[in-house]
Structure formats: C-alpha cells, structure tokens
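Below is a structure I'd like to ask you about.
Note that one protein chain of the assembly has been removed; the remaining protein chains are unaltered in position.
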Amino acid sequence: MKLTKRDVYLGRGLGMWAWLLHRVTGLLLVFYLILHILVISSSLGGSSLFDPLLRLLQTPLFVLLEMGLTAAVLIHGLNGIRIVLFDLGLGVRRQKEIFAVLMALAAAMWVWAVLVAYPNLFRVL
Amino acid sequence: MSETLASKAQGVWAWILQRVSAVVLLLLLGIHMGVMHYIPGEPLIEFTSVQVRVKSLLFQVVDAGLLGFVLYHAFNGLRAVIFDFGISEGWQHAVNWVLIVAGVGLFILGISALRSFIG
Partner (left out) sequence: MMATNQNVTLKAYRYDPDVGQEPRYDSYQVPIDETTTVLEALYYILERVDGSLSFRSSCRSAVCGSCAMFINGMNRLACRTQIVALNSREVRIAPLPHLPVIKDLVVDMAGFWEKYERVRPYLITTVASPDKEWPQSEEERKAIEEAIDCILCACCHSSCTMSWWDKGYLGPAALLKAYRFAADSRDQAGLERLRLVANEDGVFRCHTIFNCTEDCPKGLSPTFAIQELKKRVLWKKLTFQM
C-alpha cells in the first residue's frame, strides 16, 4: 500500500521535544561513556601512555567539547528528574511547566559551568 | 475467577532499577564532575595527581559505584531505545546478550583502570 505524500505527524507538544532531547542526549552520553572508560583505562599502560593523552584532552578544543558534554548531562539529568517524578505519579498534569523550569535551571547551571571552565581553556595550550 | 487473564509481568525490575540508578547518578555524577572539573584552581589531570586523589577509600567506593550504576543506566537505556523499534523476540535476546557482555566488559576494564592508580 503506497502511502507517499501523506502528511507527517510532527507533534506539537513540549512533551515530544522533551522526549527527543532526552533520547538524543542519552545516546550521546552512552557514546561518551564508552569513550571515557577507554581513555581512562589508558592508565593500564602507565603514565607514559596516560599523561600525553590526558594532556591532549585538556587543550582548548576538548575543553569546549566538554562544555557540550556538560550541557548534555544537565539536560538529561534534569529532565530525568521530571521522568522519575512522573513514575511516582507526580506532576503528570503539569509536565510542560516542570519541563520549562528544569530547562531554565539547566541553562543557568550551564552558564555557571562555562564560567568555571573558562580559565581551563588557557591552561594547556 | 470466571475469567483468566494472560499474566506475565516482565521488565518490572529493569524499570525500577533504571529509575533508582537515575537518582543515584544525579548524586554520584554531581560529585564526580564537581571533583574532577569544577573546583577552581585544581591541578591538571595527570597520572600522579590522580594517584593522590584515588588514595582515599571514599573516592574508590564512589568511583566504583558510579561506574556500576552508570553502565547499568546507559546500557539499559540503550536497550529501551532499541526495543522501541519493535524488534522480534529473537533479536531482543541477541541485543540483551550483546549489551550485557559489553557492559560487564567495560565494568571490568574500568575497575582495572581504577586499580592501576592504586597499585
């Protein structure tokens, strides 16, 4: 049965975007986690392997990438609170307001994190 | 009972653990990121500076706990993402085993990395 040219359901509610954000950041974090464990386990080769690698990862490019990582952690973690609340039967009828508040909090925490990390941009050049 | 319903509860503990690990991670990951990256004036991360940190038993326990919880949460989350596509039961079993093996493997790798700083 051909269904080409059929209109696509895009979803209008915040809930769909919250879910999509949660999913995308979640997948990113799984990817990072695996990478992170592999990088840190370079310590099994001693400081001669570990130190140059970690030095590279503290250069400006990677500190900037780390800010992206922090954003992903904040979005996933704070929206995660919303999901846990739902599963306890709390706030289901107030999902949009809760999402807005938590994302505002995420943005504020991210700005703080960037300010703290800013000097680190210049530590290893 | 005049009617019998099909009754197979399944995945309940997986779901409960996903939420429990989520709450634990909020705490442990908060500590982890705070200690590692967000204390102003911290030393650069090098083998020797990590060795100093890892000396504390508390750090070891927190780090090992974090590793276990985050791997469960990540891989069970990945499982949900894959299962959402409505894959067949055979594929579900295959995915389960691949994720369990990968998760346990990464846990062992992570613990041995932690031990390399202590030893």
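First chain written, first letter: the chains are A and B, and each begins at residue 1.
Following the convention adopted for this analysis, contacts are C-beta pairs under 8 Å (C-beta built on N, C-alpha and C of every residue); 3 or more make two chains touch, one makes a residue touch a chain.
The structure presented is a predicted model; accordingly, all values stated were derived computationally and were not measured.
The hidden chain, counted over the whole complex, makes contact with A, B. Check B:Ile16, B:Leu44, B:Val61 or B:Ala94 against the missing chain and you find that the one touching it is B:Ile16.
Taking the complete complex into account, residues 1-16, 80, 83-86 of chain B touch the chain not shown. Touch with the hidden chain on the side of chain A covers residues 1-16, 18-19, 22, 83, 86-89, 92-93, 95.
Keep this in mind: only the chains that are shown with their structure count from here on.
Chain centres here are Cα means. That of chain A falls 16 Å from that of chain B. Every residue of chain B that touches chain A in the complex is listed here, in rising order: 19, 22-23, 25-26, 29, 33, 37-38, 40, 44-48, 50, 67, 70-71, 74-75, 77-78, 81, 106, 109-110, 112-113, 116-117. Those residues of chain A that touch chain B in the shared complex are 23, 26-27, 29-30, 33-34, 37-38, 40-41, 43-44, 46-47, 50-51, 54-55, 58, 66, 70, 73, 77, 80-81, 83-84, 87, 113, 116-117, 119-120, 123-124.
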